[in-house]
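I am attaching a structure below and will ask some questions about it afterwards.
Our next item is subunit A:
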Amino acid sequence: MGVETFILVSVIKIVIALAVLLTAVAYSVWLERKVVGHMQNRWGPTRVGPFGLLQPLADGLKFIFKEDLTPPHVYRPLYIAAPMLALIFALTSIAVVPVGNWVSVAGVHTPLQITDVNIGLLIILGVTSLGVYGVALAGWSSNNKYSLLGGLRASAQMVSYEIALGLSLVGVLIMAGSFSLRDIVDAQGGHFWGFIPRWNIFQGQIVAFFVYLMAAYAETNRVPFDLPEAETELVAGYHTEYSSMKFAMFFMAEYANMITVACLASLLFLGGWHGPLFGPPMLQAVLPLFWFGLRIFAFIFIYIWVRGTLPRFRYDQLMAFGWKFLLPLAMANLVVTALVVALRS
Partner candidate 1 sequence: MLHLILFLAFGAVCVAGAVNLLVQRHPINSALSLVVVMGSLAVEYLLLGAEFVAAVQIIVYAGAIMVLFVFVIMLLNAGEEEYSNKSRVAHVVGIPGVLIGCVLIGWVLVERSHTEAVAVGALPGAPKDIGWLLFHDYLLPFEVTSILVLIAIMGAVVLAGRPEPVQQSKKES
Partner candidate 2 sequence: MVPLSYYLVLSGILFACGVTGFLIKRNLITIFMSIELMLNGVNLSFVAFAAHWHALSGQVFVFFVMVVAAAESAVGLAIIIAVFRTRETLNVDQVNLLKL
């Protein structure tokens, strides 16, 4: 395929991926409000459109029309840049996430992924590490005690749990032998004993999946690890001084991080897009997308379920949990996986 075709196809894929991701972010907010509402024995949004489905649109319009004030005492360049940084790094990880097999559309043979890099997993880890800057700089530039404390706590929490997150993924890497996300998913194809799919979670990475789940909740600052943005503790933490579109950017960044983490979990532990394929070839090309979407929906539902159910950790409990429990557990999982793989070959 020539250079012009490659660039055109890449641009189309980027536009589609961003549009889908931003819509998914908006509708995961809707899903959260409905599910948490039903758990608390109330309806959630019902008035705007059927089942409240147009609520995200109404919220978006509200955010655009709200007054965007910049308090006079903030450090202005970083105050304006911090939410942009948070959103940029949250949206960048989608570039290496594969959602399906290779397809042929209008004579062009292309993978359902913006780019298949040899080190895809490392890029996602790197972008997650860079996401700490948005939070830390927002907390500091707001020139406000609560924001500074919230920003410091949030960034210390994110940096601590990044280690457990990375270590829990190394077991999967040892089994797949490659950093490329497509290779990791391809290594989970097929079944054993005829009906149990060869997903990594069934191949002994259940402990790693548990560690990944906990570390992901802490990375995205979600309950039970959401002390840095708890209203009863810190006013609103690092986004106290933000209003209108900048606050909306933080909000979107948080949900986009949730979706990225869900994508990564379904690619690495739940077999990616593998699922029963049936029907005509047109349907068979689209079904992997559906199975992938189903896994992401399940993961986000678990996220929201946990949010509706558990109380939050105190900060010292949170840090002790990350360093003294999750990190040794992830290392033990790594050692056992390496032993098993070495003895088997």
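Here is how the candidates were picked: all candidates are chains of the complex that A comes from, given by their letters.
In the analysis below, contacts are C-beta pairs under 8 Å (C-beta built on N, C-alpha and C of every residue); 3 or more make two chains touch, one makes a residue touch a chain; residues count from 1.
The shown structure was predicted, so the numbers you read here are calculated from the model rather than taken from an experiment.
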Candidate from this complex that touches subunit A, chosen among 1 or 2: 1
Contacting residues of subunit A [partner candidate 1, same complex]: 75, 78, 117-119, 122-123, 125-126, 129-130, 132-133, 136-137, 139-140, 148, 151-152, 155-156, 159, 179
